[in-house]
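Some notes on the structure that comes next.
Every protein chain but one is kept in place in this view of the complex.
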Amino acid sequence: MTDSASDRRILVINPNSNDAVTRGLEGALAPLARPGFAIDCRTLAEGPFGIQLQADVEQVALPLRDLVRREAADAYVIACYSDPGLHVCREATDRPVLGIAECGILTALARADRFGVIAVASRSIPRHLRALRQMGVSDRLAGERALEMTVAETASGTDTLARMIAVGRDLRDRDGAGVIVMGCAGMAVHRRGLERELGIPVIDPVQAAVAMAIGIVAVA
Amino acid sequence: MTDSASDRRILVINPNSNDAVTRGLEGALAPLARPGFAIDCRTLAEGPFGIQLQADVEQVALPLRDLVRREAADAYVIACYSDPGLHVCREATDRPVLGIAECGILTALARADRFGVIAVASRSIPRHLRALRQMGVSDRLAGERALEMTVAETASGTDTLARMIAVGRDLRDRDGAGVIVMGCAGMAVHRRGLERELGIPVIDPVQAAVAMAIGIVAVA
Amino acid sequence: MTDSASDRRILVINPNSNDAVTRGLEGALAPLARPGFAIDCRTLAEGPFGIQLQADVEQVALPLRDLVRREAADAYVIACYSDPGLHVCREATDRPVLGIAECGILTALARADRFGVIAVASRSIPRHLRALRQMGVSDRLAGERALEMTVAETASGTDTLARMIAVGRDLRDRDGAGVIVMGCAGMAVHRRGLERELGIPVIDPVQAAVAMAIGIVAVA
Amino acid sequence: MTDSASDRRILVINPNSNDAVTRGLEGALAPLARPGFAIDCRTLAEGPFGIQLQADVEQVALPLRDLVRREAADAYVIACYSDPGLHVCREATDRPVLGIAECGILTALARADRFGVIAVASRSIPRHLRALRQMGVSDRLAGERALEMTVAETASGTDTLARMIAVGRDLRDRDGAGVIVMGCAGMAVHRRGLERELGIPVIDPVQAAVAMAIGIVAVA
Amino acid sequence: MTDSASDRRILVINPNSNDAVTRGLEGALAPLARPGFAIDCRTLAEGPFGIQLQADVEQVALPLRDLVRREAADAYVIACYSDPGLHVCREATDRPVLGIAECGILTALARADRFGVIAVASRSIPRHLRALRQMGVSDRLAGERALEMTVAETASGTDTLARMIAVGRDLRDRDGAGVIVMGCAGMAVHRRGLERELGIPVIDPVQAAVAMAIGIVAVA
Partner (left out) sequence: MTDSASDRRILVINPNSNDAVTRGLEGALAPLARPGFAIDCRTLAEGPFGIQLQADVEQVALPLRDLVRREAADAYVIACYSDPGLHVCREATDRPVLGIAECGILTALARADRFGVIAVASRSIPRHLRALRQMGVSDRLAGERALEMTVAETASGTDTLARMIAVGRDLRDRDGAGVIVMGCAGMAVHRRGLERELGIPVIDPVQAAVAMAIGIVAVA
């Protein structure tokens, strides 16, 4: 995206070092482009190739903070569903810092009574439940179910969408979800296909966070 | 705002019949304008002059639903902090329908740990607390305090901002709020002044809802 | 029921226009009759034939309020499991106004640790869960399951009881319910049969609400 | 109250051995009398003179259970705000057993958004809060405040009503209570005076429980 | 265990009169022995042979209190998963009184995100859920499942461990428990075998409570 000197800038940081994911974010965010705003997607060079373990989460917290300090922006979005470094980045700047898990879930709460989450792998579920309790919104969770794939498979695998549809149906029909949150930044490309198939809203948390960021910055 | 045939349209409905409030919404939303989107602010002709009682809330529910049915739009925003008719409007359309109380609070949850609400009058507080429990987010409420003014006074009164600052300080210092939600569509003009004075984010719920609506529509 | 001038009066309003339902209420409430009290069951003429959609709920709110204003009574009971117009009616009178969903659930809480709800159709379940969160009693819910019938079928269908028993068993055995709330005013005729079969208390919410109303009025 | 052989019987047990309290219960319950029902108020001979300590609560549990076993009734009401022996009595009979704290609070929940409780002494408050959490209704509590009197003083003291009014005003004005629950069976005589003074509903939990008991038995 | 005059003393009371259970406690607690501390396991002579009903719970409350009063100790542990008499014992002494259900669950909360409970029989589950709500920790419960055995069978039955493993697997795999609490003092002998088989921590609540008691006393 072109970027003029007077533009207000949303810095979207992909905390993993996989540029393909960053380019995927750019694609997912293209529809949110508007004049006067630069939505810059940036790969965190110091990040691991994927963020799956708690150690990956911890490892990127201070590099994210450093990037936030180093790069001027009107708002920052941390584009990983574990919201790594969210609180330390907030401490480092007066500008808004948004996490995609928080914003994806909050946006889902505006669309239906209870939400379901599609996780990449079940080992992340306790971490996500902990985050939901921390947010104070667990009462709205219909359920969380995992694809049981790796992040890499999720992004590239040809049958990822088929798995997402199967899991989404369980969330909708067994758990009573009225809206689905995709629990990984790398699932963005499947949003429309999944939504069309399920017939209920499907939230890409990166899009949700950037839309909130634009709204906050625009009125500041 | 001009409105071309191919624009996607966000219909923002002021459920009261006070055109001055509607024009105030237009002013508050101007910074959110972007090409390809029409943000239409509309006064509900059938609405009462102000919405203060539960009867006012009930009275506008079906007229709002009728307007939603009659007017094609890509998303609808109900611009009254009581979120009147929210669920019946959702039933009447497949398009997103957002309430400003919900969106204002959800946006606040992305900015700080606990939020405070400035109400116009204390008689609305039980209704607001009921809505917070319904949303399942009460654990994040720091407190709600009232200006003890009428809606009319809030919009016009010269010392409204002074009252809002006093109440906002109590929410911040006594109750521990890290972000403030303005509990009335008519307070929009005071957002910046209040934020500057308090030094913590202040959310105009109409702006918050329209930003979420644009984000949802843009990626649809 | 005969009604002498000095009687205290409980006005039970069936918000739908189906007189057969109103007569069913009279039957269900007959055992609660006592001297000095008139329990008047009234059909809301303006109501739809059944209340299934949110639009039906909204449509009757102000007519209920008007009826409450027009008809003097010592207490009012709104006899529909969606508790339509409850808050606006309370605003219109100093007398107690009780909703059957609230009273049915509250009475269940006095009988066993966790309650189950039999809904007519699953599309009402999100609305009911929303109401439970609003009441602040969700932690006591064992589960809610639907008959997947229309309201009309529920009242007339010969195999309604069989369906209720099957659903009630699931609530008791799979979900751990120790008491059942019948989630529709039209299920009253099946209360005893269901209770006998399940061996746990079954609450008719209309009876529960009128009993509470009598208690409140008697001591006023 | 006279008691014919065919009457259905509500046995109201005062767990303390103070007959004056039992006679007070009879007075408070007189307005609930109806043909075909006997409301029998009984003093638990084995009870202590007042129930203030946890030891008093424990001491009466099994004597209450024994009385429930020994005395046939259609429903039982345990008339002490600590609900002593509630669960063990339920285990001993298939008939409904109601506790006045539970029923008083549940009835309050049908009257206003948040309730306040007047305790006799502050040392009971942790016990009451524990019970509220157990009931799962803490989110509706506005506050609990104590008279700081003994049970004996509460019943006899000439200025008890004045204390209750002062405490009730704090619950209403500082804590936001829309309804008051009197947290002791011995406060019954002050209900009307307190309600008149405060202008919001005041619940006598004994009356609330007996009204619910009559409702349950009448339809059984 | 030998017991010198200057030792600090933890009195562990088995509220049932089954000495075999008491000897089992001694075995389970042997690894916690340390110089300067006497861990005395005592059978409550007045107790029933097993505690399964609410009546059993009530029956031992005051005898436990009397024992606490009679026997000097630096801390008391009530070794029954229903925590009988916990609050009345606390009222009778200034020394710490710990219940094993509370301590077992609290210790589990330090080991994993959500815990599962193995109950002896499903009829205890409502009582346990009530206690969890009272503790305010229900949000961390993954699930509770029953062996459907008697307490006697649990202790002696040769296939108890096999049943526990089957139930533990369901708690881990279906309910998402990351730690298991054994819901009966008599299951202690199976802790290691169960933990080895499940691969997640298994908490013996008696050991948990005595460890906490030693910690409290040691620093007093």
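For clarity, chains are labelled A, B, C, D and E in written order, and residue numbers in each chain start from 1.
Everything that follows uses one rule, which is that contacts are C-beta pairs under 8 Å (C-beta built on N, C-alpha and C of every residue); 3 or more make two chains touch, one makes a residue touch a chain.
Keep in mind the model is a prediction, meaning the values are calculated, not measured.
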In the full complex, displayed partners of the excluded chain: A, B, D, E
Identified contact with the non-displayed chain, of A:Asn14, A:Thr43 or A:Gln59: A:Gln59
Contact partner of the left-out chain, one of A:Arg23, A:His87, A:Arg174 or A:Arg192: A:His87
Which of E:Pro15, E:Gly47, E:Pro96 or E:Gly176 contacts the chain that the document leaves out: E:Pro96
Where the missing chain touches subunit B, by residue: 112-114, 139, 176, 178
Hidden partner chain, residues of subunit A it touches: 53-55, 57-59, 61-62, 65, 85, 87-88, 90-92, 127, 130-131, 133-136
Contact set of subunit D toward the excluded chain (per top definition): 125-126, 129-130, 133, 138
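Please note the rule applied: only the chains that are shown with their structure count from here on.
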Intersection of the contact lists for subunit B and subunit D: C
Classification of the subunit C:subunit E interface as same or different, half of numbers criterion: different
Centre-to-centre distance between subunit C and subunit A (centres being mean Cα positions), rounded to whole Å: 43
Distance from the mean Cα position of subunit C to that of subunit B, given in whole angstrom: 34
Subunit D: positions in contact with at least two other chains: 135-136, 139
